[in-house]
Every structure is written in structure tokens, then in C-alpha cells.
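Structure below; questions to follow.
Missing here is one protein chain; the remaining ones are kept as they sit in the complex.
Chain lettering (A, B and C) follows the sequence in which the chains are written, and residue indices restart at 1 in each chain.
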Amino acid sequence: MSWSADEMMTIAAARALRDGARCFVGIGRPSTAANLARRTHAPDLVLIYESGTIGAKPGTLPLSIGDGVLAETADTVVSVPEIFNYWLQPGRIDVGFLGAAQIDRYGNINTTVIGDDYRSPRVRLPGAGGAPEIAASCREVIVIVKQSPRAFVERVDFVTSVGYGSGPGDRARLGLTGRGPALVITDLGILEPDPETAELTLTQVHPGVDPAQASAATGWPLAIAGTLGTTPAPTAAELAALRELNRQAGPEEAR
Amino acid sequence: MSWSADEMMTIAAARALRDGARCFVGIGRPSTAANLARRTHAPDLVLIYESGTIGAKPGTLPLSIGDGVLAETADTVVSVPEIFNYWLQPGRIDVGFLGAAQIDRYGNINTTVIGDDYRSPRVRLPGAGGAPEIAASCREVIVIVKQSPRAFVERVDFVTSVGYGSGPGDRARLGLTGRGPALVITDLGILEPDPETAELTLTQVHPGVDPAQASAATGWPLAIAGTLGTTPAPTAAELAALRELNRQAGPEEAR
Amino acid sequence: MGEIAALRDAIADLAFDGATVALEGFTHLIPVAAGQEIIRQGRRDLTLVRMTPDIVYDQMIGAGCARKLVFSWAGNPGVGSLHRFRDAVQNGWPVPLEIEEHSHAGMANRYVAGAAGLPFAVLRGYVGTDLVAQTPNIKPITCPFTGEVLTAVPALNPDVGIVHAQRADRAGNVQMWGITGVHKEVVLASKRSLVTVEEVVDHLDPRPGAMILPHWAITYVAEVPGGAHPSYAMGYSERDNDYYQAWDAISRDRDAFNAWLAGTVMPEVRA
Partner (left out) sequence: MGEIAALRDAIADLAFDGATVALEGFTHLIPVAAGQEIIRQGRRDLTLVRMTPDIVYDQMIGAGCARKLVFSWAGNPGVGSLHRFRDAVQNGWPVPLEIEEHSHAGMANRYVAGAAGLPFAVLRGYVGTDLVAQTPNIKPITCPFTGEVLTAVPALNPDVGIVHAQRADRAGNVQMWGITGVHKEVVLASKRSLVTVEEVVDHLDPRPGAMILPHWAITYVAEVPGGAHPSYAMGYSERDNDYYQAWDAISRDRDAFNAWLAGTVMPEVRA
């Protein structure tokens, strides 16, 4: 059975979710991965969307963060202030799932502007949304982003969401309660913060990927773990579940 | 038709409520008066209880501030934090209805302790409840309290809820947004703050009451308005409605 | 995480001598049975927190469970004073009771801050009152944008938060409706929590006005039918106004109270 790098990335992300965990889910890839996890090894995964839906169990992939199917299937729907204040902020959520336009060596994320001048950006991106506080308050964060030198930069142009700041100890100094990015899952492999330096380090490649590819797709000299793992190939069940999800949801560009 | 001083007091209080007004109602006499008003001249009076019931339309007098009949008949039931933060605090409520164990010359109210020593009080009263913020934030306050030298004191032993502080300008200095006590309705008559001095002044006596009685029942030299009004006697309809309310509710000591 | 347990076991695990314990319920859904179980288990030196200490706290105070009371209105609603509370405050019987006193708005916001993981809350409140002088837990705070001075109160984060509710499902998700007061806030603000419910059902059918607390936000759920009596559970029971009346006489007298305690609370049949 063959699969795409995109599929491998989503499946690797789904696998990272422990059954029963409470997961704060962004729309797009994180939502696909979380819903895949719920359909495979983690049926009791608790999906929480920033629209206020807690325990959503969508039968099909939602196309927006506020789809009716999320409200209809949720254990409860709360207001947006409540979801941030009572549920996210105090650290009740195990995993925050984020994407990124840029991510840097220390896992800091940019979704605001590309370019040096905030007031006159080269590219204006959508902005922060819920990400700064998801990155700050979830017990840990998983980032899903395709690996490329444009996205993996030495230093993000704008810190929208804090990873490890400029290195070890910064999160504690800033008073951030969550652990920060535990995994960065790409189309090539998985990066984890080095326990000593907090620098994102390639710890795993997906099947068939040469670590040199990952280095080439990274805008800084990529550290590679001494014992580099290889992601187990997608199972037939995983691929079937993912494809069924995507088939129901329609063309990917609609998400 | 004859009536008791208690009935006159409640009826006078009911009359003070404009139809359509939003009224923050305490249990006991204020609740009786507000429900009487809704049954007589003010069918569209909006009753708001600190338990979170907005627009309650109880068929019988509630015996507690959180009776089921309040929730069942309300336009909406909100949480206790919400009733204070979103509804009371911003000044959305027209009238706050308070009782008092002591009230002083400037309309300050004590429901906390009798005696000079807070830590070792002569009488420990229930305390503040919602009153401090009702007194601060409602557009105006109506106080219902039986007149006696014990209750009407030169200076309250403990300021639980601020009236006019120590005189004109104090409310503005304290940053209190509501106007303060507009009417103090007793079993003998009605007191209003003097427009110049803010001192509670007898402006009206109930039928058959001599102003000297009111003076005798007041613990400071009571100012009496130049043109002293007389409360119109209860109408048969008012008395009938009040007695029906009380009859349904059972013995008064149960309230 | 929403573990369904016997009341006795849940209290034994949650409540400890010296704990800060909050039983909440604004007239409705007051966890009275849980409070009486704390009495039976003989807990001491508790800091009791509650906006409206009424009969159940009068009982706990009279039984000597409490060292301190944090509250905003202490009375027998619709009846009058709490005599055990007054006896403790005025005479130190059976043990001295320290008090920390707030307004409802202040207490409600303290729970909100606790539930939100913030160390304090801001409100327009207390200004000009004599409450401010009596506790260090009411302080001014200045708006960094307008310069306006408002009031700050610290978060409440009890060791144990207890409420009553109508129903739970077998996973421990709790459903409640009617006047829910600060139920959500106290459960979320507390380090550990117990919800007693009228019944455990297979499925929580949606109801107008109902609020859900997910099982993973609760430590224990205990099925205690009538566990709010003499308070009520909308849809299950009516408020027992006669009990509130009768409490006045029982609680006025130390001997009558002790007899009631020995005769009514202590001998509860133990499994």
C-alpha cells in the first residue's frame, strides 16, 4: 500500500494523541489528525474547539471551527470567553494542536506577518487566533507543519506563539504554565526539543526519508538525534480511516 | 377598609416601582412589594433576583431567593457571577430594593454587626449578601425598613452598604455609579435625601401618622420637609392583592 | 475523573482535617448530605467557604468541624439567624470561629478567578464599606489604561469543592438545571471535587437550561437521592420550608442541637 507524505504526517500526528486526552484542536490538519485518532486508537479523545464545543464527536470532518456538527455532537457548548478562561487558561487541556507559517529552532511560531516590518509586511497572515494562549497553557503542544526552509527558519519574523523562546528556562521565566512544544510533526519526520538545549532536534524520519532531506528542508543547521527512529508505516486501517474522512469532507482545498 | 402599618409600608413601596422598570429584588418585604406592584400597576416590572433569575414572574410569593418558581417563570436564568458582573455591575438595573437592620442619617445601611467591635459584636447579623454592590450600582435604591430609634441611628455601627457616606459628594468621590437611596419607605412614612444636604428627610407620612411619631422613632433630629405629603390610603384593590399574596405564601414568619 | 463512588468513600478520600472546603448551592442544589457526612467522619479545623452559609454550615459549625468561615451572607433564609454560627462567633462554642467576610459579588468573583486559573479578580465593589478594613483580602487595584481605582479580591481555590446536581451518566458527566449559582465555578476552582446527584442514568437527555460538567473536570460523583434536603433539586424535590422553620428551635439551644446531632446525623446507617 502506498501513501503520500501528507497522509504520513497526519497519521503520525494522530498517533501522538493518547486515548482519553483532552485536545484543543485547530481547524485543518490538526482537526483531521484528531478526528483520525478518535476513529482509530483513541475513541475517547476529547475534542475541544475554540468555538466553545467541548467533547465534539463529529461524524464527518468539520470544514470550519464552528460547524454545526461540532455543536450538535458536543457534550456541552460554552461561550468563547468561557472556553478560554475556564478551560484553556487553567491548564485543563492536555494537548494543544497548532499549525504554523514559520517555526524556528526553539519552536516559536509565527502566524502573523512575513517580513521584518510589522506595519508594512511582505505577507500579511491571518494572525494569532487562539494560538498564543494554547501555546502557553496546554500541558503540551503538538505542531503540524510541512518542512521547508521557508517555514523552518532560524528565527521567526514575528513571535505569535511562544515555544521555548530563546532557549532553556525561558518558559519558566515568562511564567508559562504548559510544557511547550513536545513534538513537531512534518511531512518528513518528527522533531522534538532537546532535553538540554530545547533546540528542535530530528528524532524520527518517516519511512523512506533520508535525514539529509530534513536538513535541506530546514533553515538552520538541523540537529539530528544520535539514535534516529523511523516512523512505522501507516497501517491499512489508518489509511482507510483517513481516506474515508477526507472523502466525506470533499476536496482538501475546501478545508 | 382598615389596614396595618405593615401593609401600608409594603403598598407604598410597591407604588414606587415604575412599570417596566428592572428591579433587583431581595427576599422578604422587597419581594412582597415588587410582586404586589406586578399584580397592580406594574405588570411589566422586571424582577431580578440575585440567584440569577431574570424576569421572574412567580405566581406565588417565593419563600427564598432561589425558589423553583423563580427559575421556572424567569425569562432566563444565569449564573450568580453573571448576574452580578453582566447585569448589576454595569448599571443595567433601575431599582435596587434593600432592607436594613440599621440605617443612618445619610442612608448608609448596616446588616453586618450591632456593636462597636466587629470581632466581638453585640449581635452578629447575616452580613452583606448582594447589598453593597446593589447599593453601589443600581440606578437608584429603595430601602424598606420599620422606623424605630434602634434602626434609625445617627451613624450605623458598620457600613455594609453605602448610602450618601458622610454627605453630599461622597458617592461621586467613591466612584459609585448609581444615584443611591432615593426613597426610604417605613411603616410611618417616606424619607428622601435632601437635594442639598443628602440628609434623609421626612417628606411624606402615611395616613393617620403624626410627624412627631416619626421623629420619635428616629435616632437623630429628623428633618421634616416644608410641605409634608400624606400617602394616599391603600385602595381596596391594593389591599386585596397584597392579602391574596400573603395568604398564598403562608404565615409571614415563614418569610 | 468523574469516578462514581459512595458518598462515604468520596468524603473519606477528599476531606481532611485542616482542609479548605466549599459546599455551594444558591438555595437550590445544596449538598447537605455531603456536609453531614463530613460531620460523621469527624473532620476538624476546616476552613469552610460558602457564599450563603445556612443550615448545613450551621450544623457543621455546631458540630465543631470548622476553624474559619469565609462567606458573604450567613442566615437561615426566610427564617432568621443561624444560632450555631452566632454562638461560635459570639461565644466560641464549641470552638472559636474565625470569619472572613465578603459580599456576594466578591465571593462570586473569587470563585471565577479560581476557576479561571487567575490569582485575583477585579470588580466594582466594597468601596466605601467597612468590610474593607476587616480583611486583607480586599485591595484596591488601578486600571493600567484609565487610572481608575477598582477592587481586587484573591482567587478561591478550595482543597475540596462539593455541590449537588440532578443527574450524572455512568461516565460521571453531570447535568444540572434551574438555579445553578456558582456550581460550575466552585467545581472548577477546587483542587478536587465531589458532585452528589439525585440519580445516575444511562444517558443525559438534553434539557432546556441544563448545564453539563464533563466527567474529567470532577473528581468524584456520588449518587445521593435527596442529598440536597431540606434544599431542593428542581425536577426531583421541593424545598422543605418546614425544616428551615424547625431548625430555628433546634439550633437555638446547645443541648437541643447536640441531641439532634446525636439522634439524626451520627447514627446514619453505615454499610
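Note that in this section a contact is a pair of C-beta atoms (placed from the backbone, for glycine too) under 8 Å apart; a residue touches a chain by one contact, two chains touch by 3 or more.
In this text, all values refer to a predicted model and were calculated from it rather than measured experimentally.
Colleague: With touch defined as in the header, list the contact partners of the absent chain among those displayed.
Modeller: A, B, C
Colleague: One chain isn't shown here. Among A:V80, A:A216 or A:A237, which residue touches it?
Modeller: Considering the complete complex, A:V80 is the one touching the chain left out.
Colleague: For the chain that got dropped from the picture, name the residues of chain A it touches.
Modeller: Considering the whole complex, chain A reaches the absent chain at 27-28, 50-53, 63-68, 70-72, 77, 79-81, 84-85, 88-89, 112, 118, 120-121, 124-133, 136-137, 158-162, 165, 170, 174-177, 250, 253-255.
Colleague: Touching the absent chain: which residues on chain C qualify?
Modeller: 117-124, 137, 139-141, 143-146, 148, 150, 152, 154, 206-210
Colleague: Kindly note down the residues of chain B that lie in touch with the hidden chain.
Modeller: Per the touch rule, chain B residues meeting the hidden chain are 22, 46, 54-55, 75-76, 85-86, 89-92, 137, 177.
Following the convention adopted for this analysis, only the chains that are shown with their structure count from here on.
Colleague: Of the chains present, which has its C-alpha mean closest to the combined C-alpha mean?
Modeller: C
Colleague: Let me have the rounded angstrom distance from the C-alpha centre of chain A over to the C-alpha centre of chain B, please.
Modeller: The answer is 57 Å.
Colleague: Nearest whole angstrom, what separates the Cα centre of chain A from the Cα centre of chain C?
Modeller: A distance of 40 Å separates the two centres.
Colleague: Which integer distance in Å separates the CA centroid of chain B from that of chain C?
Modeller: Their C-alpha centroids are separated by 28 Å.
Colleague: If a residue has to touch 2 or more other chains to count, which residues of chain B qualify?
Modeller: none
Colleague: Got the chain C residues that touch at least 2 other chains?
Modeller: Correct list: 184.
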